[in-house]
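In this view, the complex is presented without one of its protein chains, the others remaining in place.
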């Protein structure tokens, strides 16, 4: 069973949840990232996600390891989709189980923020009047050290 | 489709999630409360949940309305199980969709805290050496006004 | 007539899920007092009450036909 996956097929949320079930856990949180129709009032037709797959899987595993170290007794599974996604399709599912519920929310939130920092996956937005890789042209993010640092959050 | 349910049968997580899918949402969080084997080092054999069903459904709906007022564009569905539950069985599933992810985590967390305040559901723990309704004997919580107040959280 | 509902440990002590009593005109506090005596509940300080599925306060007056529920501290979730 692979806890960290990049998937070309639609993600089955339940199968991600099943990976983190444990007798010691009282709480499982999931985050399901879906394709939203409107961003800043602009209508998205569909998205395409691309990944540096082998590295992305490693980085997802690193995030899981960070969580399991920081939140004791936690268990993590993450699957990220690649390819063409329509509105309401699932881009990512993060499941985290912990003994107590507060940890479960915090750890899950940490995972999505870290994905947006260090996992080599890109999305291309397709609108009626064009298309663009997100995260490049705006160039609001810069990495002078050549790599992301603690606190480089894409909010 | 009932967004707020008390269920005598095992909860299908996916069916709760399906109720909150919306084109305007970019994030869906779920909280799945499961029966944990150990609480304060004591081994639970199983739990029994009992509800004042008609009122519990109303109070779940109230929580949903509170969330939809406070977090714009959110949609909520909650199912709580009653009856006998074994270790790792699901007691409650809360699904919340929102346009943006931060709201989705916060609103979901709010829901579980409110459930623990105002929804008439009780659990009876069964151990090897006895059984007890939780929330009564300890009497650490008291409601002088006859009803829960803002901030009466069962952490 | 009024219906009075018990849950969780109160149900165990009362030995019944519900009883019928004529209590209209009484306050919730008065009913609590009466119920404590009748069933030997030790303490109802931590117990909430609902009239017709809505939380109520001790000085609310019970009407004919109301259903009153005694609600111990909840432990769902």
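Order of writing sets the labels: A, B and C. Residues in every chain begin at 1.
FYI, a residue touches a chain if its C-beta (ideal position, glycine included) is under 8 Å from a C-beta of that chain, and two chains touch if they have at least 3 such contacts.
Quick caveat, the model's predicted, so the values are computed rather than measured.
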| item | value |
| --- | --- |
| Touching partners, among the displayed chains, of the absent chain | A |
| Omitted-chain contact residue, chosen from A:4, A:49, A:71 or A:105 | A:49 |
| Hidden-chain contact residue, picked from the options A:20, A:76, A:96 or A:115 | A:115 |
| Identified contact with the non-displayed chain, of A:45, A:65 or A:134 | A:134 |
| Touching residues (missing chain, whole complex) on chain A | 33, 49-52, 54-56, 58, 80, 91-92, 112, 115-124, 133-137, 139, 141-148, 154 |
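Following the convention adopted for this analysis, only the chains that are shown with their structure count from here on.
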| item | value |
| --- | --- |
| Chain ID, smallest distance between chain and overall C-alpha centroids | B |
| Chain centre separation (chain A, chain B; CA means) in Å | 26 |
| Residues of chain B touching at least two other chains | 33, 112 |
| Residues within chain C bordering two or more other chains | none |
